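Just one protein chain is left out here, and the rest sit where they should.
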Amino acid sequence: MQIGVIGLGRMGGNICRRLMKAGHGCVVFDADAKPREALAKEGAIAAASLEAMVKAFTGKPRAVWVMLPAGRITEETVAHLGTLLQPDDIVIDGGNSFYKDDIRRAKELAQKRIRYVDCGTSGGIWGIERGYCMMIGGDKAVVDHLDPIFAALAPGRGDIPRTRGRTNGDARAEQGYIHAGPPGAGHFVKMIHNGIEYGLMQAYAEGFDILRNKDSEDLPEEERFELNVADIAEVWRRGSVISSWLLDLGAAALAKDPQLKGFSGFVQDSGEGRWTIEAAIEEAVPAEVLSSALFARFRSRQGHTFAEKVLSAMRLGFGGHVEGQGPADPDAGSGMPSKDAAK
Amino acid sequence: MQIGVIGLGRMGGNICRRLMKAGHGCVVFDADAKPREALAKEGAIAAASLEAMVKAFTGKPRAVWVMLPAGRITEETVAHLGTLLQPDDIVIDGGNSFYKDDIRRAKELAQKRIRYVDCGTSGGIWGIERGYCMMIGGDKAVVDHLDPIFAALAPGRGDIPRTRGRTNGDARAEQGYIHAGPPGAGHFVKMIHNGIEYGLMQAYAEGFDILRNKDSEDLPEEERFELNVADIAEVWRRGSVISSWLLDLGAAALAKDPQLKGFSGFVQDSGEGRWTIEAAIEEAVPAEVLSSALFARFRSRQGHTFAEKVLSAMRLGFGGHVEGQGPADPDAGSGMPSKDAAK
Amino acid sequence: MQIGVIGLGRMGGNICRRLMKAGHGCVVFDADAKPREALAKEGAIAAASLEAMVKAFTGKPRAVWVMLPAGRITEETVAHLGTLLQPDDIVIDGGNSFYKDDIRRAKELAQKRIRYVDCGTSGGIWGIERGYCMMIGGDKAVVDHLDPIFAALAPGRGDIPRTRGRTNGDARAEQGYIHAGPPGAGHFVKMIHNGIEYGLMQAYAEGFDILRNKDSEDLPEEERFELNVADIAEVWRRGSVISSWLLDLGAAALAKDPQLKGFSGFVQDSGEGRWTIEAAIEEAVPAEVLSSALFARFRSRQGHTFAEKVLSAMRLGFGGHVEGQGPADPDAGSGMPSKDAAK
Partner (left out) sequence: MQIGVIGLGRMGGNICRRLMKAGHGCVVFDADAKPREALAKEGAIAAASLEAMVKAFTGKPRAVWVMLPAGRITEETVAHLGTLLQPDDIVIDGGNSFYKDDIRRAKELAQKRIRYVDCGTSGGIWGIERGYCMMIGGDKAVVDHLDPIFAALAPGRGDIPRTRGRTNGDARAEQGYIHAGPPGAGHFVKMIHNGIEYGLMQAYAEGFDILRNKDSEDLPEEERFELNVADIAEVWRRGSVISSWLLDLGAAALAKDPQLKGFSGFVQDSGEGRWTIEAAIEEAVPAEVLSSALFARFRSRQGHTFAEKVLSAMRLGFGGHVEGQGPADPDAGSGMPSKDAAK
């Protein structure tokens, strides 16, 4: 099957490679000539513009996989494709678009009888090797039509054991992809996936933080331990209740440097973590952990918040407490309860 | 009534003054000669040691108010008093001791028939003028005996309107003090008071943070407002649902400097906030807000947490995400959802 | 000054009364005849339809205060007014609309040269007596024009002490109202006000919960206290750091019934608490406490969440833990750490 791929970054390029390896043909475009030339050498048909790309297809209906950063560039590209494609052609947004945008785009393109599929794609830089886990939204007919593509990208059953008691349900799920529902449903499920991911990461992160600070001088000497976080991460991979792929990654990073000195701790977030909380709020579902994980990232990107200054100002106001001078202050790490007078 | 006061800092000194103004006699001690000499000039009997202080009392039973930082110094002073005082004498811990320490001390002193009272004292530097709100633990007889002292320190009914529907209950509550229960109960109630205080402060602080960042360049231009947080704090003092004394203090600080430039945002915590969470855990009571308020203070005292580095390391691991370079990074304040590629 | 008021419920009716008492004339409408007839008897001109109301004005420009539940009914009423009013007339939305709706409506009405003001109004059922705290968004000219109305509704300086150090800023703030900014700014500030309100309420609520459970049988007997929460609430009103108007209300409720038996604990939320979190997310401001307060309300309205069932299912999965049978289970309140075997 022939498929177009737009956006040849970390994700898009490897998706092409995995598809070509499975015998599919790829027509590729990227604003940057370098990656498209690289893929041309590997067997893809490279086009220098969206227009050229659409023309380069050898059959119909065309299916174009858009693999761009969510937001304006994806929006514009999908809109542009809407002017270039023909009835029955297919646009697949494989990025991390907001699912309400999918619902809207599917409606807009439907007016031209162009079909729209949203495909939440997990797997990161390891996907080329490990396969991509895909959560797909769209009409049944078009998702079925694209099945060979999804099947090629998916990890397949591999050596992951079957779930006990699983006797029905979508068979594709065991191959690593599902048809989640109508347009938007794919990205919605992927969004929640990422929301969960934030929560899982923060849970590990807090745990390692408590382990590492167990040698704090604020603790009674007999209760201090110098723990080897790299060994702990490693052992938890093996037989423990909390083993996971994220822990594998954490163990690898800690094995390389238990202090993680190469990292400042400035943590970006992308849209999904935010939208997950908004979805929880719309549904009136409590999401304490997922929101805390998001806020920890917000906090990580600031020297101090204005909120903290308000706290200091109030403390001065009622108690005459002059604040510490920041991390350079001798009291910095302590916050020792016994040091504060009654107020 | 004659009372001893140990610890003549911000709180202890003013407590003496308020007591003397009400006609009580004070015998005072502080390791530092300066404050005790100052109080001597104002009419107190100053003693240069605990021993001298105990001898300086003109009647019995003696009552000694300990107003020292919670922790070792209070512990040692109470223990020392236990060796100097006589049966029927009274030790009042007016500081912020942990209530389980009160329970233990009361038992220990009871073996010598010395009576122990724990008095959680709120009011901060304003107490001398506004009166102190007191939460008292101890046996009924001794709390009743000390009533003139508590009545003098308390704010009294003042012009605070009576609570509608309040027809019974401890009449002292309307004067600003209560006998909360047996030894430990006073500090337990004060501890929860401070736990609540953290939560209230953090609620205001987050609100002002959101107000202040409403002119962020990350927002669509038409949705940005430059809000005057000083005026907002002021107006909320008047007729709004969220008016409070803490807001009054916040309004004063913001009136002085709406940017709060004089504060770094490094926020200490004292024991009560921590012990409140431990009490919640012991009782299996969910305390989301009170714990979040505590953790925000912990976070405020660090450049970056190890947890954040773990997050960055994992993100690099699965997505090849290289972290921002800290607040100097062009992306620093943004965390724009649309900038992240799918992973 | 003559003003129209639409919506004569708890808030709207009292706003009329306070305005008429200050000498302003009111033209009123409500879908329900009863409240409008009641106000007619008190001196208002009552109209039986929006159309009739607009015609009943005796001068120009007309100013109409819409005091309806946020959402569709307000939206439709404002749109309807847009078809009835004339250039220079004014629509004031005094309800709790979402501020982005204000921005949009102001633009839409501006095309007809109708002026739009959003006025966040705090004070609840006490406002008629205590005055309303108002946060106003709109163009300077129209806000200035309406000043007599706002001044009449506001609490005025009263006996609330002036903020120390406040020497400049909007003088209206000390009367209890501010011009916060352009259209939308009023409701934005009111929204944050309500977000803070949720946080404050939850802080008190958790504190009282910990106090009340201090007699739990799960605690060692010597550490149990039977605390009088009504007396505690009362004493905190007097001289403590956490005194506030919300605490006054809590004290009144607890004075009436310390068990709060008349309440089930099913807690609604309105839009502002939700939108506050969304605003925080848009600005990348951590809002741990405000979001926790919102989620606690969501949780309060459910018997059990699906999340909790997932937890139980996982616990059974890894540990063979059979869950308790719900609150009727003998273990219900305990969650005693020592009862669980290692897993």
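Think of it as A, B and C in the order they're written, each chain with its own count starting at 1.
Basically, a contact is a pair of C-beta atoms (placed from the backbone, for glycine too) under 8 Å apart; a residue touches a chain by one contact, two chains touch by 3 or more.
Bear in mind the structure is a predicted one, so any value in this text is a computation, not a measurement.
Q: What are the shown chains in contact with the chain that isn't displayed?
A: A, B, C
Q: Can you work out which residue in A:Phe29, A:Tyr116, A:Phe188 or A:Phe266 touches the chain that's missing from view?
A: Going through A:Phe29, A:Tyr116, A:Phe188 or A:Phe266 one by one, A:Phe188 is the residue touching the chain not shown.
Q: Taking the entire complex into account, which one of A:Ala31, A:Leu84, A:Ala151 or A:Leu227 touches the absent chain?
A: The missing chain is touched by A:Leu227.
Q: So which bits of chain A touch the chain we can't see?
A: These residues touch the chain not displayed: 100, 103, 122-124, 127, 130-135, 154-155, 157-161, 163-167, 169-170, 172-178, 180-182, 184-185, 188-189, 192-193, 195-200, 202-204, 206-207, 209-211, 213-214, 216, 218-219, 222-223, 225-228, 230-232, 234-248, 251-252, 255-256, 276, 279-280, 282-290, 292-293, 295-296, 333-335.
Q: May I ask you to list the residues on chain C that touch the chain which is not drawn?
A: These residues touch the chain not displayed: 9-11, 67-72, 94-96, 121-122, 124-126, 201-202, 204-206, 208-209, 212-213, 245-246, 249-250, 252-254, 260, 263-272, 274-275, 288, 292, 296-321, 323-327, 329, 331-333, 335-343.
Q: By the contact definition given up top, give the residues of chain B that touch the hidden chain.
A: Touching the missing chain: residues 241, 269, 274, 277-278, 281, 284-288, 291-292, 294-296, 298-299, 301, 305, 307, 318, 343.
Criterion: only the chains that are shown with their structure count from here on.
Q: Where the contacts of chain A and chain B overlap, which chains show up?
A: Touches both chain A and chain B: C.
Q: When the mean CA coordinate of each chain is compared with the mean CA coordinate of the whole protein, which chain is closest?
A: That would be C.
Q: Turning chain A onto chain C with a C-alpha fit: angle in degrees, nearest 5?
A: Angle of rotation between the two copies: 180 degrees.
Q: Tell me, please, which chain's centre (mean of its C-alpha atoms) is farthest from the centre of chain A?
A: Chain B.
Q: On a C-alpha centroid basis, what's the spacing between chain A and chain B, in Å?
A: For chain A versus chain B, the centre distance works out to 43 Å.
Q: So what's the Cα centroid distance for chain A and chain C, whole Å?
A: 36
Q: Suppose each chain is reduced to the average of its Cα coordinates; what separation in Å results between chain B and chain C?
A: 29
Q: For chain B, jot down the residues that touch at least 2 other chains.
A: 122, 124, 202, 204, 206, 209, 213, 245-246, 252, 288, 292, 296, 333, 335, in rising order.
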